[in-house]
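Would you mind keeping the following structure in view while I ask a few things?
Shown here: the complex without one of its protein chains, the others still in place.
In order of appearance the chains are A and B, and numbering begins at 1 in each one.
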Amino acid sequence: MTEKLLELSGLEKHFPVRGGSFIKRQVGAVHAVDGLDLVVHEGETLGLVGESGCGKSTTGRLAARLLEPTAGTISYRGADISHASRRALKPIRSEIQMIFQDPYSSLNPRHTVGSIIKGPMEINGIDPPGGREARVRELLEIVRLNPEHYNRFPHEFSGGQRQRIGVARALSVNPKLIIADEPVSALDVSIQAQVINLLQQLQRELGIAFLFIAHDLAVVRHFSQRVAVMYLGKIVEIADRESLYEQPRHPYTHALLSAVPDPDLDAPPRERIRLAGDVPSPINPPSGCRFRTRCWKAQDKCATEEPPLVRLDGNRDGHLTACHFPEDQATAGKDIVLDPALKD
Amino acid sequence: MFLEVNDLTVDFHTEDGVVHAVDGLSFEVERGSTLGIVGESGSGKSVTNLAVLGLHNPETSKISGSIKLDGKELLGASRSTMERLRGNEIAMIFQDPLTSLSPFHSIGAQIAEVYRKHKGASKSAAWDRAIEMLDRVGIPQPKVRVDHYPHQFSGGMRQRAMIAMALVCDPGLLIADEPTTALDVTVQAQILDLLRDLQEQSGSAIILVTHDLGVVASTAHDVLVMYAGRAVERGTMREVLREPRHPYTWGLLGSMPSLAHPVDVPLRPVRGTPPSLINVPPGCPFHPRCDYMELLGREVCTGERPELSPHRGHGDACYLPLKQKAEIRARAAGKETT
Partner (left out) sequence: MLRFLIRRVLGAAVILLVISAVTFFLFYAIPADPARLACGKVCPPETLEQARRNLGIDQPLLVQFVSWLSGIFVGRDYEGLGNCPAPCLGFSFVNKAPVFETIMDRMPVTIALTLGAAVIFLIFGVATGIVAALRQGKPLDKIASVSSLIGASVQIYFVGTLAMYFFVYQTQVFHQPKYVPITEDPLGWFNGLLLPWLVLAIIFTANYTRITRSTMVENLNEDSVRTARAKGMRERSVVLRFALRGTLTPIVTIFGVDLGTLIGGAIITETTFGLQGIGRLAVRAVDYSDLPTLMATVLLAAAAIVVMNVVVDSLYAVIDPRVRLS
């Protein structure tokens, strides 16, 4: 049984919304993450997908302890780091690293590439045998950049190359877990594939675990062994890759998959499920099951009772779904269109 | 043919030199059909759209060639002619509806003013038309929302409002520049379906610009693949996606994992980075990134620039013989299924 690296339990993060006429007080909260359980094992890649407002980015930041949770716990290798002080976190910082979405703003334009990659080593007091500079050059080669470019500045590189610099930076301290927050969304398609291949290679050769946060379902499927689907701050379904994509049990997962436009003309046709409206705001999430306002199967029970995240009959171990009326073979295969503009 | 573009060339004069954004581009769009233009950044797809609308700054750009809308030549047309056509016969929707709509005017006002300008309608008639359009694109409570401002709409609703604004005068040609790139995937699906439905109802031609071949597969009838300002492949959607004939198209398809792609097979991306448009590589602009150049030899690929051939039907701009292309495709497909 591989070691549990990261464990999130009952995790909640609420951002206060301030209002009021005379004195600003908290009038509400953005329930960015509202009760989440997640485990990332050593060496595995867990994909986290969802649309805007689902809380996946916030989850990533919580996992890296860039934010403190409002409730619940974050454990790393068994130790509770939810509210650990900066000093207590120091030894762990080098084990959890992050790659960010925007290659243009995540690198300091005033530092050379070499010093950017060296940075984490200096901060964490890591001295590789052979010296830090040699290690930086080694890293540049690993990410397929020219080690001679040690002294260049970020603006001299393209978006894809900058993203690789970010990866090299994350690798410099030999992390056990990398949290990648939409690492390829801002890149051109052909460059995306280059970076994904690189990440896969690192995963295979170095055995690094990944928490891979993205909205592109096809990319997540390609890269992750297990996938969790988030909606309005909660996980609605989590399973191994095959189960999630072949037999989604949650209506939202089903709708999400059916919405992905597939360039593969030979792929088996999926039925068309069109939800109505936009993703609701996380400030006032619906009672009970949050998805019920857009779900075609919603019934009274869905408004009063929140469905627990459990393994349904017929599913593999580890395939958990939170739904009172999950999808099954009988309901699959039909087109469902809720969007008023598309009904004739 | 409703829109005929012939040998379109767009050059920009910048401090660093002349940027050859579009170079000898030709394509056609029929009424009632959708042309998907696929390309990445620097391919020239957005520049092409703006050229059709005549929105480039004449002082910094040089445009040559021919753009004919229903037989009328648009390049060189007077400013008043173009102003009459824009929003009326040709309409455009942009990628980011939040920045593309004016934050100071209500949605209703922005839609109504187009209608008033081109159809000479009265204020109240235009307002009613705006409400009607909002309803047609599926915005709930249109009578209430018509008074709202763009920032009060969610992303998907804003894009629908932009579509409503573009279609208010029943244009014959709608140009959609990456209309769903900024949207969530479930919302994207709604918008693409909406565009399809509206096209069926109105019979207008649509140019859909995107980088996502999946979007092309689900909405386009014909496809044009652009690279470094040129067309590298053109054909019907099935032709191009089933039997792609240009190494760049292969690269694009190989870069995107589909939902059925075998997971342990690495993606086959295009190596290298897009070329500079100031110093475009000689001959075939794709050759520095092409894996198949050795099959033809360097002189062929850096010599005379390949044009789309055949001229009609499924054409591509690569000197490799068709048979070899088929072999390469078969080999790649074989690799994928093992």
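The working rule: a residue touches a chain if its C-beta (ideal position, glycine included) is under 8 Å from a C-beta of that chain, and two chains touch if they have at least 3 such contacts.
What you are looking at is a predicted structure, and each value in this text was computed from that prediction instead of being measured.
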| item | value |
| --- | --- |
| Residue, one of B:Gly71, B:Pro103 or B:Gly313, that touches the chain absent here | B:Pro103 |
| Omitted-chain contact residue, chosen from B:Lys117, B:Arg196 or B:Arg271 | B:Lys117 |
| Selected from B:Arg31, B:Arg84 or B:Arg238 as touching the chain missing from the view | B:Arg84 |
| Option from B:Leu8, B:Ile37, B:Met165 or B:Val240 whose C-beta touches the chain left out | B:Met165 |
| Residues from chain B at the interface with the omitted partner, ascending | 53, 55, 79, 82-88, 91-92, 94, 96, 99-104, 106, 113-114, 117-118, 149, 151-152, 162, 165 |
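The rule we apply is simple: only the chains that are shown with their structure count from here on.
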| item | value |
| --- | --- |
| Interchain centroid distance [CA atoms averaged], chain A/chain B, Å | 30 |
| Chain B-facing residues of chain A, complex | 51-52, 158, 160-161, 188-194, 196-197, 200, 215-219, 221-222, 241, 245, 255-268, 274-275, 277-279, 339-342, 344 |
| Sites on chain B touched by chain A in the complex | 40-41, 136-138, 140, 154-157, 160, 184-190, 192-194, 197, 211-219, 238, 241-242, 251-261, 263, 266-271, 273-274 |
